[in-house]
Structure formats: C-alpha cells, structure tokens
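Mind having a look at this structure? Questions to follow.
One chain of protein is taken out of this complex; the other chains stay put.
To keep things simple, chains are lettered A, B and C as they appear, and every chain counts its residues starting from 1.
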Amino acid sequence: MRSGKPKLATIWLDGCSGCHMSFLDMDERLLDLADRVELVYGCLVDTKEFPEGVDITLVEGAVSTEDDLRKIRQVRQRTRTLVSLGDCAVTSNVPGMRNPFGPRPALDRAYLENATSRQQVPTEVVPALLAESLPVHAWVPVDVFITGCPPSADRILEVVLGLLDGRVAEAAKVSRFG
Amino acid sequence: MATSTFVGRSAPSDDKRWRQVDVRMRRLGYRPDGLIEVLHTTQEVFGYLDDDALSYVGESLGVPPSKVYGVATFYSHFTLKPQGLHTCVVCTGTACYINGASALLAAISKELGVQPGATTPDGRVSVLKARCLGACSMAPAVVIDGEVHGHAVPARLVDVLEKL
Amino acid sequence: MSEVRTLVIDGKDVAATSDQTVLSAAEENGIHIPTLCHLEGLSDVGACRLCVVEVEGSPKLLAACATRVEEGMKVTTSSERLVAYRRNIVELFFVERNHICAVCVANNHCQLQDQARDLQLTHFELPPLHPELTVDATHERFVLDQNRCILCTRCVRVCDEIEGAHTWDIQGRGANARLVCDLGTPWGSSTTCTSCGKCVQVCPTGALFEKGRTVAEAKSRRPYLPYLVKAKRQGS
Partner (left out) sequence: MSTDGPDGSAPVRHGRQPEPLIPDGPARASANVCQAAGCLSMGSDQLFETLRAAVLARGLHDVAVRRVGCLGLCAAGPLVEVPEQGRLFERVHPGEPKRTEDLVSSLAGETVAGRSVAADPFFSHQVKVVLERCGTVDPERLEDYVATGGYEGLSKALTSMTPEEVIAEVVRSGLRGRGGAGYPTGLMWRTVAKAEAPEGKYVVCNADEGDPGAFMDRSVLESCPQQVLEGMAIAGYAVGAHRGYVYVRAEYPLAVKRLSSAIRQAERDGHLGPEIAGTRFNFQVEVRIGAGAFVCGEETALIASIQGGRGTPKPRPPYPASSGLWGCPTLINNVETFANIPSVISRGGDWLNTIGTERSKGTKVFALTGAVTNTGLIEVPMGLTLRQIVFEIGGGLAEGRKFKAVQTGGPSGGCIPESLLDMAVDYETLAAAGSIMGSGGMIVMDDRTCMVDVAKFFMDFCREESCGKCLPCRVGTEEMYRLLDRVTTGMATRSHLAQLEDLAAMVRATSLCGLGQGAPNPVFSTLRYFRGEYLAHIDDHVCQAGVCPVPAGPPAGATEAALAGTATVSSGGRP
C-alpha cells in the first residue's frame, strides 16, 4: 500500500525502550502524527524487514553488539534523515558505562557473578558485544540529535513535525542531556 | 614572604637520616616555600617519598597534607615508590626519538617485562624515560646506573641489562 | 583605592571600578558570560576557559573572570568563534569523564548540564576518554565521585580560603589530575576535614554530594557563599 505520505520508522538498539515509551506519551497527538506520516517499521508495526526508502528513522539506543551494528548500517542505507533519539543513541549513555571495563568483565558480571542458576556466558542467540558501546554517529552519519533520557514527548513531536516541515536546524535549540 | 611558626614535631623514626632532612629545613628557615627543596633532600636521603616523610615534611613546614601530596605527585622527579636496585633510563628527547628511542624502549620492556616508569617485580631494575639528557649528539642515549650508553642499539643494550 | 574605568562590552558603554573583573562588569550590566570554575566569593583561577572573551588589541583570548577592567577596553563576549569554542569546551568536559546525566545525583541541578543546554550542544564528535575512576564513600555524610569531577577546584578553594582546612588539593597532572584528600587518604579518615560540607555546596556537578541522595536529588546551595565571605571579612 502506498500512501504518498512521508515514511517514518523507529528502531531500538541498546536502550531501555524509555524513548519509545516517551514517543507513545504523545497520546492523542499520535493520531495527528499518524495523519501526516506512514509508520513503516518499529515496535508497533509488524514488519520483519527494514524497508527501503524511509524518510525519517528515529533510533533509540547505543550501538553495543554486532547485531546493532549490522542493523544501523542497513537502516542508514535505507533512510534519508536519521535521527538519534535519546541519550543512549546520542552519547551511548548508560550502555557506555561498561566501556572503561571492557566487555568481558561486563559479561562476567551479568552472566556469572549475578546469575543464580546456569552460570554461563552465552555464545549463541545473544549477539556478540562490541569492544565498546558507542553512540550511533560513531558508526554512521546522523542528521539530527534529540537529547534527553528520555526526551519528552513534546520534544520528539516538535522535532519530527519540524522535519516534516523542513525545519531541521531547530532541533538543537532544545538540547538537554539527562 | 610567609614563614611557618610551626616547629617541633619529632621525626617519624629514630632513623639518623632524618637529621639531614631537619638540617635542610632549618637552613630554609622552615619556610613553606621550601617544600620542593626539602622533598628533594628527603628523596635523596631515602630514595623515595612515603606517607611518613610527606606528613613529617608537611607538618614541619606548615603545609597541609593535600598540598604536599599535590606537589609530590605533580613533578615527575619525585617518586612515592621505592626504586629498583639498578636504573635504566631511556632518553626520549627529540634527537633520541628520531634515532630510534622507541625501539630501545620496546626491547627493554620486553626483556625486563615492565613498562617505563615501573620496577621489575623482583626490585632489580627500574625502567624510566627521560625527557632529554642533553646527550643529543650520542642519540639514542640510555643511562644505566649513571653510565651513558650512546648510539645504543637494542641487542647491545639487552646484553648490558642481562649482565647487571 | 579603586578608580572608575570606562570600557565597552559588546558595544555597550560600561563603567566599572578598577578592581573589577571583566566578568563582574559584564554581569552588572546584564551581559551574561558562561562560567564553570568561577564562583562569587572565591578567588578566580581562569581554568575552565568558558568565559574567554576577545579584547581589542590582545592577540589572545582572555578569561573574563581573571582579567581586570582597563580604561578604554573593547570587549566582545559572544562572537561566533567564541560560542563555537565554548561549545567545544563543554564537549571536552563531557568526553573527559563519565558524565552520564541520566544516572547522576545532580541531574537537573548541574551547571555542566546547563552549559550544554545553553550552548545548544547536541552531541559529541570526539571519542570519550572514559578513564576508570573511583567513588569515595568513606565519609559519614558525603561522597566524592571522581567520574563527575571537572577539576574546577571550587572545592579546593572554598576549603582553603573560607573554611581554612585545605583538605582538598589536586594530585598528578594533565589527564591524570585528580581531586585528592590529604595524602590520598580516604575522605572518611581525613585528619583535616571538618565535615563542614562547603565543598559539597559549591560543587557545580555531581562530584561531591550528600549521602542518601539518589538520581536528580542532589541540590547545592551556592548563594550562601557571598554572605560567608562578607561575614569572614567583617570578623577579621
């Protein structure tokens, strides 16, 4: 089905889903947004493959695993305007707190020291960790940054509407970490 | 010029070497600005600066402990840990650097298993880097126990270190 | 004796006394210059470089907090270049250490965070340095988290200049510089600390905070300082 409306996608890498929750906090304004865009990919859409020709993609989360990296490269390739949504995507934030220690101690902590049963570092299904958890723009070019942990629904809506109206530069004016 | 009125704390131990430190402090009139001079003397006498030494010097000169510690850790000449029996200093000044000082450092670190700034676990050799020894005309230069080895090459240096 | 000086700040004619800094002259005239290491009531060190301004005739940028006004000075406080540099400076602060606002006690009460907002800093281009740093929670009432420390030395100065204890200083140098208590002593075993808490109150970030505070709960009380300074001066 082609609607002719701009295509919007959201993806979720290494984050807590808080940014998506905040997105949903738009409440009834989501309906207005839905009038203006076609949501082609994301938690609310049952599409398995990230589509081609997406106009705006909101990325939540840092790039922490090989899987994240594969995804973000594909997303970048298929997206016109890539938006880092929230502090994890923008700065690597909480996922990046493991960086001074390296991945091995982080895995040990999670799967051995703190595990009550089956103490074992997984080698299958769970994707391999990258040496460092890094913000999205460390790997692929990012067009717009929305800071906040999470960014408020108002801010997200403002930026997305701004992008739809071709007002990219205004995104920076509302930057605040944390 | 500020002078300290504090005099009278007794030395941390009856080690006779404290007298040399006391003499230095007295000559400087127990002035707080003599701190670096006194730390020089203390390190010359004891080889390094431990907490006792830092506290004693600080209290005697009327300098707060955190300031003494700040000074002792600011200057690369001061060391808070005992040094090895032998010292091997690789000059990393520009002339030595472009003539292969990094290869020398790598060879030494490999031979002794320690990084520059550290002492071998057995306390035998301390490996140090120097900024410039002024022996540029003999670059690259390495000083082992005070003896300058000019135009040093890794293989020959490793030989010398083995024979220490 | 201080004398009157006239100067121009951002095109505005301004009068100040000769013992005033460019920063205070600007503030008095409603011209805001961002600062971090400066705090009214303490000596100035010119370390954070956020307040650098252009002064006509000076080839170098000068820290407004540490530069006295001079007759006929022409000062520019917010050229495009200065704003860009300030944004770089705040970025460098953020990449220097682990400043994860989301999990910081000072979240929403942090002057570094405020600077990032004011300067519209959206992200960091430079890779973070991420050193592994300690948290000292040995004091019965306060905590020092080195990860949040920006080395502004407000705590060092308030402890030395106002409280007179000089518990804090800086150890090491360069990227290895750290706030240090006594001889590298755990804060709880300090022999000089009076537990007055002034250092905690002046900390611009979440590096020094009261125990029991959790994320976004640590709020400093900085405005008390000028009163203390005044009281101290009158007393002496």
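Just a few scattered comments:
Operating definition for what follows: a residue touches a chain if its C-beta (ideal position, glycine included) is under 8 Å from a C-beta of that chain, and two chains touch if they have at least 3 such contacts.
Just so we're clear, the structure is a prediction, and the values are computed from it rather than from any experiment.
The omitted chain makes contact with just one of the residues A:D32, A:E52 or A:E66: A:E66.
Contact with the omitted chain, checked across C:L7, C:L39, C:I89 or C:L144, is made by C:I89. Per the touch definition above, the residue from C:V8, C:A47, C:V103 or C:A137 contacting the chain not shown is C:A47. Here one chain is not drawn; of C:L133, C:A177 or C:V229, the residue touching it is C:A177.
Residue positions on chain C in contact with the hidden chain: 45-49, 52, 60-63, 66-68, 81, 84-85, 88-89, 92-93, 95-96, 125-127, 129, 150-151, 170, 172-177, in rising order. Seen from chain B, the chain kept out of the figure touches residues 1, 31-37, 39-40, 43-44, 63, 67, 70-71, 74-79, 83, 87-89, 92-95, 97-99, 128, 130-139, 141, 143, 145-146, 148, 150.
The working rule: only the chains that are shown with their structure count from here on.
Each chain gets a centre from the mean of its Cα atoms; for chain A and chain C, those two points are 34 Å apart.
Mean C-alpha position of chain A lies 51 Å from that of chain B. Multi-chain contact residues of chain A (touching two or more other chains) are absent. For chain B, the set of residues touching two or more other chains is empty.
Only residues 84, 87, 90-94, 96-97, 99-101, 135, 137-138, 142, 145, 147, 149, 171-173, 175-178 of chain A touch chain C when the two sit together in their complex. Against chain C, the residues of chain B that register as touching in their complex are 51, 54-55, 64-70, 73-74. In the complex of the two chains, the chain C residues touching chain B come out as 160, 165-173, 180-185, 191-192.
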